[in-house]
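Submitted below is the structure of interest, expressed as structure tokens.
One chain of protein is taken out of this complex; the other chains stay put.
The block that comes next holds subunit A.
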Amino acid sequence: MQQLERSFYSKASMYSFIVVMILIFLMWIGTGQFSHVDIMLFGYVIGSLVFAIGITVRMVSWSLRPATQQMLKRSFVNMRNRKRKKRNITSILKTAVDNIVLQKFIFKRGIYRGITHWLIAWGCLGSFAITFGLTFGWMHFSLIDAETYQMVVMGIPTIKMAADGFLAQMIFEGLNITAMMLLFGVLMALIRRSTNKDVKVTQRPEFDLMPLYILLAVTVTGLVLTVSYKFLGGWMHNYMALIHQITVVLFLVYFPFGKLFHLPIRPMAAGVPMNYQEEVQVDTRGCRRCNTPYSSDDQIADVKEVLGLQSFDLQLADGSYLSDYCPACRRRMRVMKQLNLESSLESPYAPIQTMTDVQVPGFGSPRADAYYDNSKGEKEND
């Protein structure tokens, strides 16, 4: 592996190379040695390849950051630890259900935001699942008799349903439903981003709005396709398919490099209950100075190690580290040092004598206006 790695500029380029080779090989098999490549779908091929390279590069460089690596390392060690089996399973399930399926924490940031995000997230994931599932042939429908369809997933027959039943309708309309979810979600997000004053001052338009515009383009062109074949007898279908393809390629190419890249990062949230905090807001490690619980031993060990790896020297004279103290004590220690308060005070009511002895509290008498005049102020201070 090391020798292989040396033939590349970096780990990221090596993995991208491998991923692309695998994809091309799969395509070679799937298309019968490239004999029936559908030129109409060529954009999707290019888009997917760029998508794969982008995701690989971004994921590799992300996981190589010392902090990320430490988190992953500890998660994998803990996952293999049999004694922690129960904690691991509950952490993963709880994170999956609360954070990914229900996205509870976003609903806590606001019901409107929760609904928006949930619609966009599941609209996207659903559309992806259906498109990939159908195009790669992972799932298909077979007609058992004149009235009944059966869903076949990965070659395994699953549920049967009446061909004109409610369930069948829902499944055949799946892509349209997810597209409508996306459309509503994106519109809600755009409304919030253009009316909410708080968001307007803090957002980065390119970063926060770009993904919404791209998603909107994908959804609208996709829905127009449906309208075209359902109601207009395929009018302009070819052109619309091409435009849809362009938007999807744009989306795929943008995905790894923009805001949407948070998707592959989120599952790491399972590491928090698994490694650091079994229950939310229950801390087990006490502060070295005031003994208030503020964190857990494992987490502080990780923080120290990550800081050490990046040559942050936060060790104090007595051998303890700043991260051994709770945040409130850390703030206080800094101020006490600065104000020369570590030694005993003259009197509780006396003014503070700082280290330099230069500045004595002066808010009793306002500064002369001249002080704020730069040229004069300079002389006065020197």
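Basically, a contact is a pair of C-beta atoms (placed from the backbone, for glycine too) under 8 Å apart; a residue touches a chain by one contact, two chains touch by 3 or more; residues count from 1.
Just so it is clear, contacts and distances are computed from a predicted model.
*Asks:* Considering the UniProt annotation of the chain absent from this complex, which name among "Cytochrome c oxidase subunit 3", "Fe-S-cluster-containing dehydrogenase component", "Cysteine desulfurase" or "ABC transporter permease subunit" applies?
*Replies:* The record for the missing subunit names the protein "Fe-S-cluster-containing dehydrogenase component".
*Asks:* For the chain that got dropped from the picture, name the residues of subunit A it touches.
*Replies:* 62, 65-68, 70-72, 99, 105-106, 108-109, 197-199, 201-202, 259, 262, 265-266, 268-269, 271-272, 276-277, 280-281, 294-295, 299-300, 302-303, 306-307, 310-314, 322-323, 325-332, 334-339, 341, 345, 348-349, 351-352, 354-356, 358-363, 372, 374, 377-378, 381-382
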